[in-house]
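Just passing along the structure, written as structure tokens.
A single protein chain has been omitted from the complex, and every remaining protein chain is retained in its original position.
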Amino acid sequence: MLYDRLAQDLYTEICHIPLIDPHSHIDPRRPAARSLDEILGYHYYTELAHSVGMDQGPLAPGVDARERVRSILYHMAQFDNTVQHQWFLEICRAFFNFQGHRVTLADCAALFDTAEKLMARPDWEEHVLHQSNLEKVFLTNDFDDTLEGFDTSRYVPCLRTDDLVFHLDKPDVQSRLATATRIEPRDLPSLRRAVGTLFEHFTRHGAKACAISLPPDFSPYSVNDQEFATALAALLRKDSQNKALCSVGVFWILAEYCRSFKLPFDLMIGVNRRVYERGVHQGQDLFDQRTSLLQYAKLFNAFPEVPFCISVLSSGQNQELVSHGWIFPNVITSGHWWYSNVPPYIEQDLRARLAAVPKAKQIGYYSDMYKLEFGLPKYNMYRRILAQVLANDFVRPRLYTEAQAVELARLLLRDNVRRIFNV
Amino acid sequence: MLYDRLAQDLYTEICHIPLIDPHSHIDPRRPAARSLDEILGYHYYTELAHSVGMDQGPLAPGVDARERVRSILYHMAQFDNTVQHQWFLEICRAFFNFQGHRVTLADCAALFDTAEKLMARPDWEEHVLHQSNLEKVFLTNDFDDTLEGFDTSRYVPCLRTDDLVFHLDKPDVQSRLATATRIEPRDLPSLRRAVGTLFEHFTRHGAKACAISLPPDFSPYSVNDQEFATALAALLRKDSQNKALCSVGVFWILAEYCRSFKLPFDLMIGVNRRVYERGVHQGQDLFDQRTSLLQYAKLFNAFPEVPFCISVLSSGQNQELVSHGWIFPNVITSGHWWYSNVPPYIEQDLRARLAAVPKAKQIGYYSDMYKLEFGLPKYNMYRRILAQVLANDFVRPRLYTEAQAVELARLLLRDNVRRIFNV
Partner (left out) sequence: MLYDRLAQDLYTEICHIPLIDPHSHIDPRRPAARSLDEILGYHYYTELAHSVGMDQGPLAPGVDARERVRSILYHMAQFDNTVQHQWFLEICRAFFNFQGHRVTLADCAALFDTAEKLMARPDWEEHVLHQSNLEKVFLTNDFDDTLEGFDTSRYVPCLRTDDLVFHLDKPDVQSRLATATRIEPRDLPSLRRAVGTLFEHFTRHGAKACAISLPPDFSPYSVNDQEFATALAALLRKDSQNKALCSVGVFWILAEYCRSFKLPFDLMIGVNRRVYERGVHQGQDLFDQRTSLLQYAKLFNAFPEVPFCISVLSSGQNQELVSHGWIFPNVITSGHWWYSNVPPYIEQDLRARLAAVPKAKQIGYYSDMYKLEFGLPKYNMYRRILAQVLANDFVRPRLYTEAQAVELARLLLRDNVRRIFNV
């Protein structure tokens, strides 16, 4: 889909770089989709269909998968301009032998059947990984994941900590923590020990990162131990008055363990949860542009040994990210997240990063995918933009040769991930 | 002025789409200008001339129209780089037989005379509409407009509500409301009835929208009735202490009536009034980038049946708009407003919307004009940018055929307006 010859040539070369995807939501025990329904069940399609008028009826558990697919495809005609539609089309063409340029209701039955047949093949997972040139994929594991039953060298564990930081007031989270660690979190010392046990468990199973998503108003600092202990005691007694302070306190503990266990900390900054209350599953979250990386200055100063891989949700904040990545040795720019994972924003955010952040400190892209099939179209989108930016900003102005441009791409797509996460 | 052949071809096709302009300040009883003075009386010219040093003397009522025009043209030499200068030049060339590329003082007399002669023709209004391919134009009517004396199928009424929400403390507004509705707003029930009467009057006369402009710090929610009643009683007693709460309360009433009368609600978000105190008329307002659509989450959740057509004032906030239009079924992206109605910002805002907002939920453009003559150059500006974006982002990458790209333009410029506003 590139029409610039130089960019096309660069793209072809870039596609040969084996990918290490440093952030996904893949279920390693069930990494690939098993039907078109699982492809179109990705929240991007359900939320866009809902946005143009589909009610949530077709998404109910009892509904026939074909009916759900038909309903989403029917509504897709109203969002066939979006990049998410392109991803779907590219999946159909790359994996399901689809030849057209639009998937319409008329294609539904045949496409459903073809997909089902192909996806049932025993080598489907391998096939998708191979077609996508994906070598390793990072996961997002609940803190109480056993991390057993899958190949952790292919599917790299990663400790997701949102529950610990933002939902420790929930009895369910407390009991999951107790079960996973055999330590009852009764007070600050036992909580610290429990979290430490999680880090031990995860690193022993090959985890390469700790990760969290954060709301726009989060502003971490080192909480006084006594204050924290008091607030935590109240929280464990179901008194949520000082919940925010506990969140900051637990977050700071995580950073301390990242330091001692030498794990990079992925911070995905800026999401407000459940803004659209009646939205579809995973289609309720938005953001507030009034946020600043200045809120993280204390953190970045306190943990010079921890690499913080930062994703931001708005293109406006990307300039803050560029500047922090330029100044702070421990700030790494990471991928193009969610509402900024759209070509016009990727393009301008990427151009700024390439012009001002040391190339060694940039993680180019991650898929954020739930099913393996999305790696190909998402990375292709990024690789096309990268190829065009390298052509226009580096090769044509004779700053880089084509070979040097491809080397830069290799850093962004592979070598930096390997070095920063130590894989 | 397009130099890309494909974009030029698309532009030519797009120009054939009859326009429905969903927001203007046209006086339907006097829609076209009657002199060059009325053209250059547009605040864009008076404020830019003032910005480069013209004092307000030439704008005084007693000054000869030719003198005022000369003064503005004299200063225009210092802002002939702006897009507003392009609009003026395009008007002169399209409507006044002007052949040059710069309007100088030497052209002033001849241009003034030609304009006066042409504009005096009885078919001038028809001529301008026809040349501009404008089929319908939405108005911005004061709440006490009789809506009589003009063709409401051509000039579509729209209830402008700034006065009710932000100036209800003024005796003048209260008495206008009483006169228009024959209901004295003495308390909350009578105010509700009065506003309901306005909606009846407007919809009976073919109104298709309710509209308001809002400051950056506005954050609506459902005010408790008792609190609101108390605050309102105070306000009507000239005690403005709880004016802000009354604004929110009245705004919420408007949303309720939009729901019951099935009217879309145009929200033009972000303007601070009278920032430059000594500015020319309508040249005093600016904005504050520190604002978020999150402030409207309660509203969007509470009124799922009301289409909210949202304009934002800054390109930074456009990404919030894109994301909200993508997630909330009742959020529509609308036009390119005021300080964002400048080609570089239109281009990047449009690209993001086309990549991420369902095409059915985008209102491409509105003129915001006070005189019909501005429809042509403003829509041409937008159509050129649209044609170029469609060429680069859709046709060249083979996502859309040229015909499909023109169909997308038709949605943005006409069909979505018809469907969303039910015209």
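The chains carry the letters A and B, assigned in the order they are written, with residues numbered from 1 in each.
By our rule, a residue touches a chain if its C-beta (ideal position, glycine included) is under 8 Å from a C-beta of that chain, and two chains touch if they have at least 3 such contacts.
All values reported here derive from a predicted model rather than from experimental measurement.
Looking beyond the chains shown, say which of A:18, A:100, A:189 or A:304 touches the absent one.
Final answer for the missing-chain contact: A:304.
Considering the complete complex, identify which of A:24, A:161 or A:317 is in touch with the unshown chain.
Going through A:24, A:161 or A:317 one by one, A:317 is the residue touching the chain not shown.
Can you tell me which of B:13, B:80 or B:184 touches the chain that was removed from the display?
Here the residue in touch with the unshown chain is B:80.
Thinking of the whole complex, not just what is shown, which of A:211, A:269, A:357 or A:413 touches the missing chain?
A:357
Contacts of chain A with the missing chain: which residues?
Its contact residues with the unshown chain are 290-294, 297, 300-301, 304, 316-317, 319-320, 322-329, 348, 351-352, 354-361, 393-394, 396-400, 408.
Even though one chain is hidden, which residues of chain B still touch it in the full complex?
So the residues of chain B touching the unseen chain are 1-3, 47-48, 50-53, 78-84, 86, 101, 272, 275-279, 283-290, 314-316, 339-340, 342-345, 348.
Quick note on the criterion: only the chains that are shown with their structure count from here on.
Report the inter-centroid distance (CA atoms only) between chain A and chain B in whole Å.
Centres of chain A and chain B (C-alpha means) sit 39 Å apart.
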